[in-house]
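Complex shown without one protein chain; remaining protein chains in place.
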Amino acid sequence: MDGARKPGVMSAAEVMQLLEREFSQAFHAGSGTTIEDAWHGGCRIRRAYSERMLRPGGTISGPAMMALTDFAMYVAILASIGPVPLAVTTNLNINFLRKPAPRDLIAETRLMKLGKRLAVGEVSIFSDGIDEMVAHATSTYSIPPREADS
Amino acid sequence: MDGARKPGVMSAAEVMQLLEREFSQAFHAGSGTTIEDAWHGGCRIRRAYSERMLRPGGTISGPAMMALTDFAMYVAILASIGPVPLAVTTNLNINFLRKPAPRDLIAETRLMKLGKRLAVGEVSIFSDGIDEMVAHATSTYSIPPREADS
Amino acid sequence: MDGARKPGVMSAAEVMQLLEREFSQAFHAGSGTTIEDAWHGGCRIRRAYSERMLRPGGTISGPAMMALTDFAMYVAILASIGPVPLAVTTNLNINFLRKPAPRDLIAETRLMKLGKRLAVGEVSIFSDGIDEMVAHATSTYSIPPREADS
Partner (left out) sequence: MDGARKPGVMSAAEVMQLLEREFSQAFHAGSGTTIEDAWHGGCRIRRAYSERMLRPGGTISGPAMMALTDFAMYVAILASIGPVPLAVTTNLNINFLRKPAPRDLIAETRLMKLGKRLAVGEVSIFSDGIDEMVAHATSTYSIPPREADS
């Protein structure tokens, strides 16, 4: 899954439409989250900066970054294998590395395994325009058996 | 930290007042989150059920449980060592075990280490009134040096 | 899986015989590892103290505790569901909490989920006779489909 990017089975725009239809409460045009790009095995997500994400001391809350991680994993899976509405997170491990700047967050997902039953990936989170990573996560999704398989 | 519960240096009510003062945006009387009990080395938190936490298929969202975990760790640390506003999460690892029921979530924290620099704990999340755990997390907080130490 | 202990489908002695037969290189009478007890959903393992496990400063090596964790998970799964030689670890997360004493290590496993495809458990490691935990791990095993299932 390294090297040149292969197109996914769904484009960023197609994943966005699917999510707006299926998860309209959580994900809509005004939610501040944009799928900038998506390909086979990965994606890049932008989360607009908002004062609501702040904690005292001016830091962006950990839960905001965990929610972004979980979303970025799901988008990479959808782009890679198409609609699997019942895929569920089974594990998420995150290390918070640095205090994020008061800027947009950028999350980049790279799937390291895309098996029939499990997808495992890593998500690197940056403050927009700054090189040093602010958080790094790995996560596993369980993929339900396709109807054709059963 | 096992065995009979020792009172913390702050009670559940005192922690709640501190959080309402310091984190008024995230934590207030109408937020649906209640500190049911807090003691030296642990606490029990209730997160009221709300349709906003739902995902398609009727499951409660992973990010809602991750946010609850992070909060439950912080409350246990405050109860155990008093106000440390700048304590920050460095690691959180969560396993999602079962689909939660459409009920309140109950989070129980047990600190396994309470050192000068690091606090490590586990958080067990249940659907209210149901024995089987829905999620289990471990997390590490970094505790800043006290002024008296430097 | 909480509460009173239910017998497993294999006893500690039966698991030990299976492992000596299947994993004779790694696990034999002189290996220093003993299954003290095993039940449905858990087990207790003893790892005899040996100077070979030491690191400079007199601490027991992390890898020795990680190997013990992995073994303790596998024993609990075997006791709970019987021989599944091809069960494999998919994730292991360990927090090292305190410097172990120069004593035997005791590992206690508690399975938190025992599904058809995944088993998730926690392993608590102690120095024999000392109350405070030296390490705590959570781990997931993938369980292959039974022949009867396919």
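By letter and in written order, the chains are A, B and C; residue numbering begins at 1 in each of them.
We adopt the following convention: contacts are C-beta pairs under 8 Å (C-beta built on N, C-alpha and C of every residue); 3 or more make two chains touch, one makes a residue touch a chain.
What you see is a predicted model, and the numbers here were worked out from it, not measured in a lab.
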If you put the missing chain back, which residues of chain A would it touch? 1-2, 93, 95, 97-98, 112-113, 120, 122, 131-133, 136, 138, 140
Just the residue numbers, please: which parts of chain B touch the chain that's not shown? 90-91, 93, 117-118, 140, 142
Suppose we count only contacts with the excluded chain; which residues of chain C make the list? 22-23, 25-26, 52, 54-57, 59, 61-63, 66-67, 70, 85-86, 88-96, 99
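Keep this in mind: only the chains that are shown with their structure count from here on.
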Same or different interface residues for chain A and chain C, judged by whether over half of the residue numbers are used by both? same
Length of the line joining the C-alpha centres of chain A and chain B, rounded to whole Å: 24
When centres are defined as mean Cα positions, the distance from chain B to chain C in whole Å is 28
Which integer distance in Å separates the CA centroid of chain A from that of chain C? 34
Which chain B residues sit where two or more other chains touch them? 93, 95
